[in-house]
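Here is the structure we will look at.
As you look at this complex, bear in mind that one protein chain is not there, while each of the others sits in place.
Order as written gives the chain letters A and B; numbering starts at 1 within each chain.
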Amino acid sequence: MHADPKGVLTGVHFLDGDHACCEGTLAAGARFSAGYPITPSTEVVERFAWRIPTVGGIFIQMEDELAASIAIQGAVWGGAKAFTVTSGPGFSLMMEHIGYAAMTETPCVFVNVQRGGPSTGLPTLPAQADMMQARWGSHGDYAIIALCPNSPQECFDLTIQGFNLSEEFRVPVMMMLDECVGHMTEKVVIPEADQIEVTPRRYTKLPPEEFHLFEPREDLVPDMVKAGDGYRFHVTGLTHDERGYPSMNVETQDVQVRRLQDKLKPLANGRALCETENLDDAEVVVVSYGITSRVAQRAIQLARAQGIRAGKFRLISAWPFPEQRISDLAGRVKAFVVPEINLGQMVHEVARAAAGRAAVIPVSHAGGSVHNPDAILKAIVEAAR
Amino acid sequence: MNQVTLEIPYEIPVDAHNPVEPFLRMDRMPHIWCPGCGIGTTVNCFTRALLDSKANLDKVAVVSGIGCTGRVAGYANLDSFHTTHGRALPFATGLKLANPELQVVVYSGDGDLFAIGGNHFIHAARRNMDLKVICVNNLTYAMTGGQTAPTTPDHVISATSPYGVFEPSFNLVALAEAAGASYVARWTTYHVKQLSRSMEEVLSKKGFCFIEVLSPCPTLYQRRNKMGDGLDAMKFYKQVSKIRHGAPTSECALTKSGEIVVGKFVDRDRPDYLELLRGQMTESLGDRYAEPEVSCSC
Partner (left out) sequence: MQLLTEIRIGGFGGQGVILAAAVIGKAAAIFQGGYATMTQSFGPEARGGSSSAQVILSTEPILYPYVAHPDVLVVMSQAAYTTFTPQLKPGGILITEQEMVRVDKYPNGVRAYGVPATRLAEELGRKVVLNIVMVGFFGAVTNLLEPDALRKAVADSVPPAMQKLNLQAFDKGFEYGSELIEKLAENGYGEELVSLESA
């Protein structure tokens, strides 16, 4: 379906990534947000708090990130599209509720504007060091989707896509911005509402007596209901059967937890979101994401100018990791160069997928800035040697 | 079984054993609570209150945290949410704001609501969020084996206070009043009629309402403190309880074996969160303010 025009600020704007992300949530149909202030992400909800009373929805500033990250899930079960926003320590505090959303298959969006860590770290400066936390930070086995925009325009576009994917798969989606992208201002084009595709929540058509809240359809995703519609359903973070009833045994655990992972497989393979360039003749492929993908692009241009056959593989959906794509490439390239603003996170996924068939070279950065393109270029040159 | 004396607007199955069956998920019985535990009694009172209030059960949601009382959500045949430890209130806040026509009841224990969830409690009360909070206070962490809670009275022996509790405990009713609750009452599981009535009363009261129900944990609290079984607990409640409606909540602190002041202490009208929100937005934005339509078909 098309976006509700009430939330769509059609026009050409000059916005920073945080504000563009907020416009993305509104265009996607989010009418509820709960937040707690933290740098450098607060601008997302500041704008939402400013915009939402005239759009028709609610922003509530909660007492902490624990509250914010569960209030949105209450709102989702009340029928809302909802999201929260955080950074750094706040993301750590939200981990339990990312697990709850995964376990209860609550579609919702967590925006994480990454800053330098650990702990309080670098509140006002960028990093990409929450990538593994986004994937594994809550206890137990589960899966999530993580998208990495590299510009304010993408903060808008991908946020809509993030909401759509969360509805399609009934899964929490992490929008993995970083301080640089969040605070960078560029042109953002917001189309007319009828040019924006929005995935509606997949509500069941079955009557209450035939409906089971966690009975998957063919795509392994169960249909939704909302409170107040007479379904008298039960949601629990305990291991549960298809009715949603606690069922704490080996069999139920196996069925449920495997499905939570398996339902996202299409995104790990054919539907992985990535951006590639010059892969046909590439001997060195730079795998990057977020702001680093722009800096990497510059390094690739410089390498090509030197006659090195460098190619670009940009992860847009970092999770699920596009394992198959990297694996296919590993058979025909010499090396992968993986720059990221951390001391080595996604590079391990690349190495796993490459499985020794190509060299995998990390270009790490402890955070606080973006790479100098020369540092990436140097790694490309060495890899090509 | 159709000859029950109460006027029941709900269909009771012909093979029902109890008129409260329509309120429970009978396919989940038997429940996990111990013999002599008071939580079941409070659930029974709650079903009576629902019955008497003639609430549309499709529009009543129960939200629980973690713990023995946290399991109430799983047995109530309503839209029900068993959330994370301590977070029933913020979950309920989101649920209520997304769908204000829901009557949202938060049903949880003292450890869940006042230790790990204490911050959420004072803030939900401060906002006067339209939530009905039923706190079953068994003075201990029961699900995990009887550890000290912020409510455990002085000198009580617990799994983590083997030599006796020495930390001061919370007076929940005073805390609720100070934080801004519109309605504050306390009963014990001995006072089933009064408790049902209080529950019924809050179902038609706007704003943040708090009912504390003292309830025995014979397995972990009573036994460890040589206070007998569930029946002994009822005798104890009967013996030491004093009904004092309107008593200053500051005078209602609990001790291990002293007087238990019960009754309705606070019943005041304050604008709730949504009224305040609407008021402020209308004042600031006038016609530009759009009534929230949080829940959507998309």
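Criterion: a residue touches a chain if its C-beta (ideal position, glycine included) is under 8 Å from a C-beta of that chain, and two chains touch if they have at least 3 such contacts.
All figures in this text were calculated on a predicted structure; none of them were measured in a lab.
Asks: Any idea which chains on screen the missing one touches?
Replies: Counted over the whole complex, the chain not pictured touches A.
Asks: Touching the left-out chain: which of A:Gln128, A:Gln297, A:Ser317 or A:Gln345?
Replies: The single option touching the absent chain is A:Gln297.
Asks: For the chain left out of this view, which of A:Lys187, A:Arg217, A:Arg332 or A:Arg357 touches it?
Replies: Candidates A:Lys187, A:Arg217, A:Arg332 or A:Arg357; residue touching the omitted chain: A:Lys187.
Asks: Can you name the residues of chain A that touch the chain not displayed here?
Replies: Listed in rising order, the touching residues are 12-14, 16, 39-40, 122, 124-125, 179-180, 183-187, 291, 294-295, 297-298, 301, 369-370, 373.
FYI, only the chains that are shown with their structure count from here on.
Asks: CA centre of chain A versus CA centre of chain B: separation in Å?
Replies: 37
Asks: If you look only at chain A, which of its residues touch chain B in the complex?
Replies: Interface residues on the chain A side: 1, 4, 6, 29, 31-32, 34, 53-58, 60, 62-64, 66-68, 70-82, 96-97, 100, 198, 200-201, 226-238, 245-246.
Asks: Could you please specify the touching residues of chain B with respect to chain A in the complex?
Replies: 25, 27-28, 57-59, 61, 63, 73-74, 77-84, 86-87, 89-99, 101-102, 119-120, 123, 277, 281, 284-285, 288-298
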